[in-house]
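I'd like to ask some things about the structure below.
One protein chain omitted, others in place.
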Amino acid sequence: MKPPVLRFLTWAFGIAMLLAGAPVLAHHAFTAEFDAKKPVTIRGFVTKVEWTNPHVWVYLDVKDEAGAWKNWGFEMGAPHQLQTRGWSRELLKIGDELVVEGSMAKSGPGRMNGRNVTFAATGKKLGAVSSEGQTSAPATP
Amino acid sequence: MKHAVIRLATAGLAICLLTAPISGHHEIAAKFDPAKAMTLRGVVTGVEWLNPHVHVYVNVPRAGGITSWAVELESVVDLRESGWRQDSVKPGDTVTVEGIVARDGSSQVWAKSMTLGRTGKQVFSVTSPAKPSVSASARPTPRWPDGQPRLGPPSGETGYWGHPSATMLIQSGASVQADAQGLLRNPADVDKVAPLQPWARGLYYLRQREFLRDDPMYQSCLPPGGPRMYQVPYGVQFMEERDRQRIWVFMGGANHNWRHIYLDGREQKGQVTGDADNPLFFGRSVGKWEGDTLVVDLKDFNERFWLSNGGLPHTDQLHLIERYSRPDFNTLRYEVTVDDPGAYTKMWSSAWTLTWVPNEELPVYYCQDNRP
Partner (left out) sequence: MHHRLFGFSSIAVALLLATAAPPAFAQGRGAAPAAPAAPTPRGADGRVIWGALPGHKGVWNAVGSTLWDLDKADPGNPNAAFSSFNTGKIKLSEVPLQPWARQLLNERMVDLNEPYTRCKPSGGARNLFTPYGTEFLDFPEQKRFVITNTGGPHTYRIIYYDGRPHPKDLEPSYLGHSIGRWEGDTLVFDTIGFNERFWIDRQGTPHTNQLHLVERLTRIDFNTIKYEVTLEDPGAYTASWKGGFNLRFTPDQESFEFMCQDNMKTSEINGETSRVVP
């Protein structure tokens, strides 16, 4: 077991690194478009996949409480980021049923930033490489 | 209407140019109707000094009030080249504009001329920059110490490649009339341009009939992949990293992007943490020198751009073979073979030249300048 001082300092270092300008991988600011205070989860069927830079966008037909269909789009990371997290261009198919957790766009329902995607058929869950509050490799001064 | 026939003996192609080649960035007829001329006169409220097109906002009196018109002009780069500056026209000035009106009925006009009230003189007129004059005895091809031709300037000099001798991609041996944006004078000439499959011919014809309105470079500032990068305004520079076996191709225009040509014998595939899974606008370029010619192979293109001024279609099967040579100091010869079994009935080729612009750097132009 670590001596207490070392344990304390390791904790403190972790906090320091969290705050110390860890390079965010995203190319843009989440808060310009999305609202972290408006979490949202949707479930629907893939209608379109835009596997592009700067962000992959996937569109789902989602049924609301009233039973009406609405098309939602959710944003993920860039293709090269997704590739290293288990995604590929061919993974999503039109008609796939997905559950997507994330944050709603400031402009309101219909657009969101995706944090996780769960494939309803298999239960497989993948991170969406969201640009929300990402921290990555520790900064070295 | 002036036109000029340019015959290139070596390339064997001829293009009749409809008008003198002003460096327009998109087909004016896509947005404005050449058949709807108008003259307006009013007071300037602002000058939006941005690429691709400068806009002057003019309040024009009408019955019961004022209409704010947006007058579209050439680019900042072109206007500056012709001696104009942002304050050549100021808010409060009265101007008279002769031009053609936007097709969509909005209060926008493309200016053929703008006259400043207080001087009576034309402002913001653009004359195409003259192609550098080439003396009869051009300097020889500059070379690296090992004899390989240089694609850039010799040590201590600067310059870039501009003034493409053709601004439309057309198969060698063919001859059509078109403007500098690749808009055919006669849409029926589509069959002469390239050996198109029927679906591709239909699409090309549609793009032409709609005055190139859906050009992704115009609509969304998507880059001019493939041969188009050598036919758009503002030139290219090649910076050769010989110890890395890599060439950087820098564009002056479009989005002022860079692209790589790899000479290290690698396979044409990207890296997983890079663009491996993402078909490209510029394709994957691998090349080697064969004597004095750089032969470059390109593939893995996406379908989100137009291959040429004028909108020749392509598919993701597109495979290009480029040949670069520099027969003398001032001339870059570019030949391209288009191999796309998805859109064309056979392979076909085209060739043109670029001219060295000495002692100048690439213009700085960004298509995305005037987007929101």
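Should a chain be cited, it is by its letter among A and B, assigned in written order, with residues numbered from 1 in that chain.
In this text, a residue touches a chain if its C-beta (ideal position, glycine included) is under 8 Å from a C-beta of that chain, and two chains touch if they have at least 3 such contacts.
Nothing here was measured: the structure is a model prediction, and the numbers come from that model.
Contact with the omitted chain, checked across B:D87, B:D243 or B:E267, is made by B:D243.
Of B:G152, B:G182, B:G226 or B:G311, it is B:G152 that touches the chain left out of the display. Hidden from this view is one chain, which touches chain A at 2, 4-13, 15-33, 36, 50, 52-55, 57, 75, 78, 80, 105-107, 111, 132-135, 138-141.
The omitted chain makes contact with chain B at the following residues, 31, 48, 53, 55, 70, 72, 76, 80, 85, 106, 108, 152-153, 155-156, 158, 218-223, 239, 241, 243-244, 248, 250, 255-260, 270-271, 273-275, 278, 280-282, 304, 361, 364, 366-372.
FYI, only the chains that are shown with their structure count from here on.
Annotation: 38 Å between the Cα-based centres of chain A and chain B. Here chain A touches chain B in the complex through residues 51-53, 79-80, 83-84, 88-89, going by the rule given at the top. Chain B contributes residues 272-278, 304 to its touches with chain A in the complex.
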